[in-house]
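Please find one structure pasted underneath; my questions will follow.
Removed from the display is one protein chain of the complex; every other protein chain stays in position.
The first chain written gets the first letter, and so on, giving A, B and C; residue counts start at 1 in each chain.
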Amino acid sequence: ETESVNGLSLSEYKRYGRHMVLNGIGLPGQRKLKSASVLVIGAGGLGCPAVQYLTATGVGHITIVDGDTVEVSNLQRQILHSDAKIGMHKALSIKEASSHINPNVTIEPVLQAFTTQNAQAILESSQPDVVLDCTDNPSTRYLISDAVVIHNRTSKRATLVSAAATGYNGQIITLCYNDQAPCYRCIIPRPPPVQSITSCADDGILGVVTGTLGTLQATECIKLILGLHNGESAMTVYSALASTPFRTMRMRSRKHDCYADGDQAFDKKLKSVQDIDYLAFTGAQTCGTDLQL
Amino acid sequence: ETESVNGLSLSEYKRYGRHMVLNGIGLPGQRKLKSASVLVIGAGGLGCPAVQYLTATGVGHITIVDGDTVEVSNLQRQILHSDAKIGMHKALSIKEASSHINPNVTIEPVLQAFTTQNAQAILESSQPDVVLDCTDNPSTRYLISDAVVIHNRTSKRATLVSAAATGYNGQIITLCYNDQAPCYRCIIPRPPPVQSITSCADDGILGVVTGTLGTLQATECIKLILGLHNGESAMTVYSALASTPFRTMRMRSRKHDCYADGDQAFDKKLKSVQDIDYLAFTGAQTCGTDLQL
Amino acid sequence: MSVTRNLKVEFGGGLEILFNDQRQLKITLSADGRNPNVRDLIKKLADEHIQERKELFVEGETVRPGILVLINDCDWELRDELDGELEDGDLVVFISTLHGG
Partner (left out) sequence: MSVTRNLKVEFGGGLEILFNDQRQLKITLSADGRNPNVRDLIKKLADEHIQERKELFVEGETVRPGILVLINDCDWELRDELDGELEDGDLVVFISTLHGG
């Protein structure tokens, strides 16, 4: 299995054949996937299915950032973890599970929360083509978007795919696709009032809803890497119980007065996420801990 | 952990807490899930994600029917299998993987294809609340629908959730929900002409598309068990590359002249799937083997 | 002279809880001597269709932060936001943005 033809081993041709035959993929597409780098922030309900399908499809380099460890209450949705891994770092657990799905993929676990302190360094070292926001709280969502905006001013552009799920509902939006595309702040300039956010541990979530959203994040990511994305700033909203469960909406472009990526003069631009207190901005505690019964 | 309160152990309360807090679930819902039986036909690209989330959510009894063994070309989408399991029966591989996701679930593997010979017996012994059609060819789709229609005349009703995926596209429809709901033949009375069906091994498939459809099958199944399904005969179609990726369509009711569940007098009704040559009816070979490169 | 519009209104992302768990409403909206707009619709919903916790839907004359307004599957920012005039048959969707995962 050491023999390689045009950058893929014979076993990779066998493994990926069922999608390499598709229009829009082929050998060039598989090579794009293999050389791509994806940064997944959050190794929970969204991160598990997202990484699962990125790995199976042969995305070459995946960095997973999460400081949490596995708890039993995660297991109704975080399908790459298991009882035997309770107490293990989630990012390590995903690395272990992914190695069974596809040993050709390199997984880089980062065993820390994504914070104002490490945000720029993680983006700098992973140089992602796509960032998946798989986190579970508003503070980190603004932080990730701001960090990507700052990163994209000087580095290879990373597109941001942000998803969320609560109860029977989910949402996904692709951001920062190009200079005219919105960031997270363009779409939600002001955070919701604190009383409208139930604390993370109180939020119920039907596990399979995170499964759908995380799988759709992987799909967006694969389309972006393959150049099959139409570049539209669309948001898809999902309600598992509605008679029209999915709606896809065309969203605004970048806002010229956006705090992060607006048209301000250079010296007025947001320069560092360390200048912002994200918890104070959203008024919400970070979370990530789960319901303790 | 042997202590049990109202039918659930303390560890089950911890495990399922994040969805038991939801309106529409609670303890009664979890007990419905625990006592439910689901028959999954096909342990491939759709069956893997479907079983994964049914297991995580605590569906008590899952029967998986598949005669195939794991091949390397399956691994780009059949995310519960792995290189170490090549040659193993897929249904056994899923049983093994599921035991890590949730040891509280009983998985019954059937290591045979679903055929006219064993169809009624498998339905009879599993007494499913829901049947998931996760197969990959038109012959078996008609067979499954007919067998469910015959089964439902005399047994506890099974609702059929049929999904399919090819290329960048997928479809899912809920059938046989009640006496006025359509079966598969009501929706597609005549099979497509043979030349419009590429052979299974030639069909390309983007793995993550089967992930989305299989996850949506699990969602439909969970809604059905919980009594949260609206009972509409809707079909959701998915095109990963379209700017409106999902459309949900309201479908016809049962057709009064349907070959399987029409209004015929008793002696004209379809009585046994063994009376039909499904391969001749669809003109298509069964498949399930994968692209050999 | 009063101008009247028949609209379909939908709620998502959990916002339906504020509206008695109704996901869909049919709303007849009128304005005097001009075409009814989104500002009128928000006022009517807040005044006539929410019993409690109005502050989880409105802030002043607009929706609270974190609620997206979509008209015929387009962000309302592409259609003049509060001043956007509504046509008969328009579908207006209010979505609460989510943060869990």
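The criterion applied here is as follows: a residue touches a chain if its C-beta (ideal position, glycine included) is under 8 Å from a C-beta of that chain, and two chains touch if they have at least 3 such contacts.
As the structure is a computational prediction, the values presented were derived from the model and not from experiment.
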Report task. Kindly name the visible chains that come into contact with the excluded chain. Result -> B
**Report entry** Touching the absent chain when the full complex is considered, from B:37, B:73, B:215 or B:248
**Finding:** B:248
Query raised in the report: For chain B, which residues reach the chain that was dropped from this view?
Result: 42, 44-47, 134-138, 141, 163-167, 169-171, 187-193, 195-197, 200, 203, 205, 210, 235, 237, 239, 242, 247-252
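By our rule, only the chains that are shown with their structure count from here on.
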Query - Whole-Å separation of chain centres (CA-atom averages), chain A against chain C - result: 30
Report task. Calculate how many whole Å lie between the centre of chain B and the centre of chain C, each centre taken as the average of the chain's C-alpha atoms. Result -> 39
Report task. Averaged over CA atoms, how far is the centre of chain A from the centre of chain B? Could you give it in whole Å? Result -> 29
Report summary line: Residues of chain A that touch at least two other chains are 167, 203, 205, 248
Query - Residues of chain C whose C-beta touches two or more other chains - result: none
